[in-house]
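Take this structure first; my questions come after.
Partial complex: the chains shown occupy the same locations as in the complete assembly.
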Amino acid sequence: MLPVPNRFALVTGRAEGETPLTAFDAALLDAGVANVNLIKVSSILPPHAQPLAELVLPPGALVPIAYGRLVSAEPGTRIAAAVAVGRDEPGRFGMIMEHTAYASASEVEATIRRMVEESFTIRGGRPREILVRSVEHVVERCGCVFAGCVLWYGG
Amino acid sequence: MLPVPNRFALVTGRAEGETPLTAFDAALLDAGVANVNLIKVSSILPPHAQPLAELVLPPGALVPIAYGRLVSAEPGTRIAAAVAVGRDEPGRFGMIMEHTAYASASEVEATIRRMVEESFTIRGGRPREILVRSVEHVVERCGCVFAGCVLWYGG
């Protein structure tokens, strides 16, 4: 089987670009995950996974990540992205949620906390700890917000 | 290279939720694949891959899967999903197809059998065996159907 990640990092980014693709690429740069090959996954924190103090990814590496992004080309529009990790007991797996909206950072944070709680409710549990990171951006020309949870490996 | 899967399992699920995301998560729970990191792939059954009698996935594992899903928030609507695996000779690779529609389970099963046959025709072959699993659901509030082929590993 593929190796199960045992580290994670919550990352966010925001940027302007000439085009949606450029803006997204620049937001990935801002988040520190632009120079790798992102593999989108749905979205469980492995048991015992520990947060990374510093995220150092080899260029070109295959990097599992759960993420959300939002691009807007409407000047003046406020856009936001959030990512959250919820865990109940040490040693159990956790839930990862991503959310983006035409909203403020505090609004997407409120929403994502509810989403994490719902995902535990459906599994008959309750999160004891929720980590959240969010970002907001007011579009100038073509803007992008990005929030993700990198799943990674460490010894 | 990444390890080639040698086991597979056809899985289906259906569920109601508060939101499309919750409904999808609940359908994954119903299918037995909610607590892992799904990696979507397009969609070949490796040669010699054997069906799993029992699907046991470590929480948080990276799990290759070909899948389809359909969410509807129209009460009373019938939705269905099917997954199929076709093989011709033992030892050759097989074809995996997924299909979802506003239809009954028997309708998506008929469609997916044709899809598997077409995929063999295009490769100059003919399936000797087609395995199909399907699920249908009448939406109450916000419903989701899900069908997939997990690619996995066994000794």
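Note that the chains are named A and B in the order they appear, and that numbering of residues resets to 1 at the start of each chain.
Assume a residue touches a chain if its C-beta (ideal position, glycine included) is under 8 Å from a C-beta of that chain, and two chains touch if they have at least 3 such contacts.
Just so you know, these numbers come straight off a predicted model, no measurement behind them.
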{"item": "Given 2 placed chains, full-complex copy number", "value": "3"}
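We adopt the following convention: only the chains that are shown with their structure count from here on.
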{"item": "Angle of the C-alpha superposing rotation, subunit A to subunit B, to the nearest 5 degrees", "value": "120"}
{"item": "Subunit A and subunit B, separation of their C-alpha mean positions in angstrom", "value": "27"}
{"item": "Complex contact set, residues of subunit A against subunit B", "value": "1-5, 39-47, 49, 64, 66, 92-93, 115, 118-119, 122-123, 151"}
{"item": "Subunit A partner contacts - residues on subunit B that touch it in the complex", "value": "2-3, 17-18, 21-22, 25-26, 28-29, 34-40, 58-62, 64, 152-153"}
